[in-house]
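In what follows, a structure is listed as structure tokens, so that the remarks can point back to it.
Omission of a single protein chain aside, the complex is shown with its protein chains in their original locations.
On to chain A.
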Amino acid sequence: MEKQEIEPSSHLSVIIDLSPTQWHLASLQNNNELQPQSSQQVLTFRSFITQTLAFLNSHLALKHENTLAVYGALPGKSVLLYSPTVPKSETEDISADANSYLPFKVLDNAVTTRIGEELDALRDEDEEAPCDLVGALTKSLCYINKLLTSTPATLDATTPPPEPRIVIMSVSPDQSASYIPLMNSIFSAQKLKVTIDVCKVFGPDAVFLQQAAYLTGGAYIYLERRDALLQHLMMTFLPPPSIRRLLVVPTQDKVDFRAACFCHKTIVDIGFVCSVCLSSTSPSKSVQFVSQKLMAYLLQFVQFSVNLSQSVQPVGTSIFLW
């Protein structure tokens, strides 16, 4: 059993998009023209939850050391729905059940109860705010970071750190306003070597999430048969990244690489990129934008040139004229 000791365990963070409106739309028959013709099947929220729970359970069942954290992206906020370290107070009343494996039941109960609580808390709202997907993503990255940095201290030194990844179950359309924070999350994920997988359950393709999956080496799938959600989840998202080198998982080839303008937060087809700070901007505003930036750099330059002209703080180079 020497080999198993070396194999890393796998940590999975699942982010569930819990936009009530979008779930309502998903459960409607033949809802709107935005949908590609292939996915006419109905997917109720209940069906989604049960299939997702089955997927989560199978992740835990795959390996004893596997860990799991579940986040919910709710309108205007993001919450941790389940993690092994969360206080067990709410799940105390779970009694052993002959028909179910206790860890599964703890997980299932915790997730559904928390979702129920959070949805109840929304009762006073009139309008649905956009879902805080980035918040959930950031929280899960923090969780993974903590997991990776604290593991060697608590566990045996020979145990490799867990292999982390994130799966996003998305139903909401892109929010241009969250482009920059999302991009920053992607960069942190790259740095942490976290793959981000995306399952677009409902709605149009999410440009930013496509980029997230592409940039972190994860898989992006658009759910073609919504009634076979579990099949997709099992086939695409169950194997951890190290296994995917041997077991190829489906993903999407086409990636939309457009960026959002930094000042207007709209997605642009043609943008201008500042060569210094790499911020992109839309053509219409480029002049003002550039001139503002130019002023800032000019001041820096002026300060630099003082260094040359005053011999108070000389710089060891001579000036070349052209």
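Just so we're on the same page, contacts are C-beta pairs under 8 Å (C-beta built on N, C-alpha and C of every residue); 3 or more make two chains touch, one makes a residue touch a chain; residues count from 1.
Simple rule for what comes next: contacts and distances are computed from a predicted model.
As stated in its UniProt record, the chain not included in the shown complex is "BSD domain-containing protein", which appears among "Ribosomal RNA-processing protein 41", "Alpha-1,3-glucosyltransferase", "BSD domain-containing protein" or "Exosome complex component RRP41". In the full complex, chain A makes contact with the omitted chain through residues 20-21, 23-25, 27, 32, 41, 44-47, 49-51, 53-54, 99, 108, 112, 115-116, 119-120, 122-123, 125-128, 130, 172-177, 204, 221, 224-225, 227-228, 230-232, 235-236, 248-251, 253, 258, 265-267, 269-270, 283-284, 287-288, 291, 294-295, 298, 302-303, 305-314, 316-322.
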